[in-house]
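With one protein chain held back, the other chains of the complex are shown just where they sit.
Up next, subunit A:
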Amino acid sequence: MIHFDNVTKVYANQNRPALDHVSVDVDKGEFVFLVGPSGSGKSTFLRLILKEERPNSGAIHVAGKDLARLSNFKVPHLRRRIGCVFQDFRLLPNKNVYENVAFALEVIGKPRRFIRKVVPEVIELVGLEGKAHRMPDELSGGEQQRVAMARAFVNRPMILLADEPTGNIDPATSIGIMKVLDRINRTGTTVVMATHDAAIVDSMRKRVVELEDGKIVRDQSRGVYGQAY
């Protein structure tokens, strides 16, 4: 599903690479934690998958497509198959829960009948039934992140990228967020989650890829956050 082959990314005006000869494979339906300190290259990894950045060398394949050969014109179609969740939720403050989720479908031109059918379903999936008409500022952080996950998942993407989704949320609420991510993963969606949260990684017992200074220092199936001694 996601295939990095010897990928190096150096940002302009920086001599140290953000990613340094990274090769990694993520299969369909996998759940992968991307761990490592700040600046280790986790976000760059996610941005490369979305083709928001281009690698300096190496090849990236996402959903069977070579990103280097994907024309700019087709990038939006790639992004429709990838959902994204961020630490800061990125909801539209002037739209309610339903409208925020529907927005993702409206802007890719889905018919209204379809939107009316699938949006309530996905709101229920993330556990926000009955709150469809709340505004984002009336919701707790955990609930706002659920809205963001509903928006990311409403178009049934093949891949869900989560960049520290629990970074702004207390540990108790984080468990609920992880349950939703797990539920999404069980529908067959590949999930890649970048995180600092050791407790979550340890409790989930999923594959862990650790980055340090842009290099993969560990790739463990059923791993934990810290070094396995």
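In the analysis below, a contact is a pair of C-beta atoms (placed from the backbone, for glycine too) under 8 Å apart; a residue touches a chain by one contact, two chains touch by 3 or more; residues count from 1.
Criterion: contacts and distances are computed from a predicted model.
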In UniProt, out of "Cellobiose ABC transporter membrane protein", "Raffinose/stachyose/melibiose transport system permease protein", "Fe-S cluster assembly protein SufB" or "Cell division protein FtsX", the chain dropped from the view is recorded as "Cell division protein FtsX"
Cross-chain touch to the chain not pictured, restricted to A:Arg16, A:Arg54 or A:Arg90, is A:Arg90
Per the whole complex, from A:Asn155, A:Ser203 or A:Gln220 the residue touching the absent chain is A:Asn155
Touch assignment to the omitted chain, from A:Pro37, A:Pro76, A:Pro171 or A:Gly188, lands on A:Pro76
Against the hidden chain, subunit A presents residues 50, 72-73, 76-82, 84, 90, 92, 103-104, 106-109, 112, 151, 155
